[in-house]
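Excluded from the complex is one protein chain; the other protein chains are retained at their positions.
When the chains are written out, they are named A and B in that same order, and each has its own residue count from 1.
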Amino acid sequence: MSTTTPTAPAEPERKAPAAKRTKVRPGDRIFSGAARGAGISLLAIMAAIAIFLVVKATDALSKNQGSFLTDQGWDPNTAKPAFGVVTLVFGTVVSATIAMLIAVPVAVGVALFITHYAPRRIAQTLGYIIDLLAAVPSVVYGLWGYIFLAPKLLGLHSWLSDYLGWIPVFDKEQAGVTARTLFTVGIVLAIMILPIIAAVTREVFLQVPRAHEEAALALGATRWEMIRVAVLPYGKPGIISASMLGLGRAVGETIAVAMVLSPSFDLSIHILDPGNTTIAANIANQFGESNEIGRGALIASGLVLFIMTLLVNGAARVVINRRKAFSGANS
Amino acid sequence: MKATTTRTADRGTDIRTDPEAGMTKRIEVSGLNAYYGSHKAVEDISMTMEPRSVTAFIGPSGCGKSTFIRTLNRMHELIPGASVDGSVALDGQDLYGSEIDPVAVRRTVGMVFQRPNPFPTMSIYDNVAAGLKLAGIKRKGDLDAIVERSLRGANLWTEVKDRLNKPGAGLSGGQQQRLCIARAIAVEPQVLLMDEPCSALDPISTLAIEDLIALLKERYTIVIVTHNMQQAARVSDKTAFFNLAGPGQPGRLVEIGDTETIFSAPTEESTADYIAGRFG
Partner (left out) sequence: MTVLDTGDKRPGIGTDAVEVGRAGLADPRAASLTRRTLPRQVPWAIAGGGVLLTIVFKLTLDNWALAVFLAGVIFIGVLSAVSWRFEDARRARDRFATSLISTAFVLAVLPLVSVLGYTIQRGYGKLSPYFLSHSMRGVGARDDTGGIYHAIIGTLEQVGLAALIAVPIGLLTAIYLVEYGRGRLAKTVTFFVDVMTGLPSIVAGLFIYAFWIMMLGFQASGFAGSLALMILMLPTVVRSAEEMLKLVPNELREASLALGIPKWRTVLKVVLPTAFGGIVTGVMLSIARVIGETAPLLLLVGLTQSINTDPFSGWQSALPLYVFDQNHAGNQFAEDRAWAAALTLIVIVMILNLAARLIARWKAPKAGR
């Protein structure tokens, strides 16, 4: 893995001071070795994560009497363990989708408001508050979502099912006793990932060169047109990667979901009914009461979650790279 | 605000019926001050820029030339804290009048900036069409025609006609600046402001832009800020010399006159000193 030496020829894009091709001092060798060792240890950790998860997951999967990919139930702690991830993946995808649908447009709006609408004097303070909110621990959001928000959303649940019930997703089959539903989870997740998406997007919008904005304004663009012509296209890769960062958080969020959702293993598209569960929340809920195989099964589901986050990040990278040709080469 | 001039009367108020309207416009500035916050950057400027001619602004760095040119299309006030008082009349209509829409002013008075600034996310074609699309021109045929005409107008068509869909940022500096000129003239402004358009360019590109300015003045009132005195002498009909009254003082207009006169027999001593290269 590490065949390169510290004195290897610099690639053109590297701007680090070029190392002279002279004899390497012992101090330099030790120091650069330590630095490289740290980098390698980071790779080793990642490799170990993948390997250990796979090994422990295969242990449990080999004992699985059901089909891991298609079974809807989760009974790994019995004499005949049978478990599948369909329900878990479904719940994870649905709650994250709801969260993204709400959070991304609002976060972009917040970032635009702070960078282009708010008076300059308070803009910095507003940005700072958003940064602080991004640091509020998820367990606090969970507590708030469970105790404060969920009861308040009961009305919205019945309203949506009354008026939009003809759309299957909004059809509510159970009488409304609790709002600890996938829909509420989606809203809580949206609130949680909003600050991080807004914070990253704001940074990107601040980097839009003043020259591009002035070019648009000098053409007689209104403020919104200037944003549409100069700010949004320039910021698009940044918006996408910020969204993916948020999506990654939403998909992997454990404790808030575990606290807010009233889980069940009945796969249901009715997001206004209690039920469904997510991969991460299921791990938190089941771990304590699981035996060896059960924990292996949870690790297997964790591996699926890991792969999902890898796909999300990979997708973001592809989108960003594809737009490189049109990125600000002269800025 | 100062009263507008008598031109209003003889031009008539409805410019649409005037055959001369929409060609070029006379700019009359009177008693203009520009501020950054409480700092006065430009003081008490009154001058006239004639239609179908090039007026050059020269003067040492920091004397307010760029600030002043940005007051002519109300770009100055976009800087947080910046403000203007006085009047800038475009054929008699005060751009700072209360009924005036600054966005409409910027549509009428085009601007080319110091550094070429094509939109990096857009192709060459889209860069030129950007202002048109905003103005609601959507039909492909119309856009194609105007984009071609504007690129020809900016002397760029032959160089880019085979790669209209390539990123505008991929052009050379001089080509980018001509692209920006094409973008500015595509929306058919009446006045073209150029803020040191050649300062980031090599001599050959500079020459190309200067040739272009000579052609463009047939159709536009052109105002150009330049650091380069030879350039002012080559391209302009009138030259205005700006200078600071003293360190920390606001910039002022020292004198304005026919370029030939300013360069051969200026009235003010400081103009002569500056042109002779004794300061600035």
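By definition in this document, a residue touches a chain if its C-beta (ideal position, glycine included) is under 8 Å from a C-beta of that chain, and two chains touch if they have at least 3 such contacts.
Everything numeric in this text was worked out from a predicted model, so none of it was measured.
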| item | value |
| --- | --- |
| Omitted-chain contact residue, chosen from B:Q190, B:T206, B:T221 or B:N243 | B:Q190 |
| Chain not shown: contacting residue from A:V85, A:A150 or A:I227 | A:I227 |
| Absent-chain contact - pick from A:P233, A:G248 or A:P263 | A:G248 |
| Absent-chain interface as seen on chain B, which is shown | 15-16, 21-23, 90, 93, 95, 97, 99-101, 103-105, 107-108, 134-137, 139, 141-142, 145-146, 148-149, 152-155, 157-158, 187-190, 211-212, 215-216, 218-219 |
| Hidden partner interface residues of chain A, rising order | 1-2, 4, 6, 8, 10-11, 14-17, 19, 25, 27-28, 30-32, 34-43, 45-46, 48-49, 52-53, 55-56, 105-110, 112-114, 117-118, 128, 131-133, 135-144, 146-149, 152, 155-156, 159, 191, 194-195, 198, 222-225, 227, 244-245, 248, 251-255, 259, 280, 283-284, 287-288, 295, 298-299, 302, 305-306, 309-310, 312-313, 317 |
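Criterion: only the chains that are shown with their structure count from here on.
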| item | value |
| --- | --- |
| Chain A and chain B, separation of their C-alpha mean positions in angstrom | 48 |
| Interface residues, chain A side, partner chain B - complex | 120, 209, 211-212, 214-222, 225, 229-230, 233-234, 236, 323, 325-331 |
| List of chain B residues in touch with chain A within their complex | 73, 75, 78, 80-81, 103-108, 110-111, 113, 115-122, 130-131, 134-135, 167, 169-170, 176, 180, 183-184, 187 |
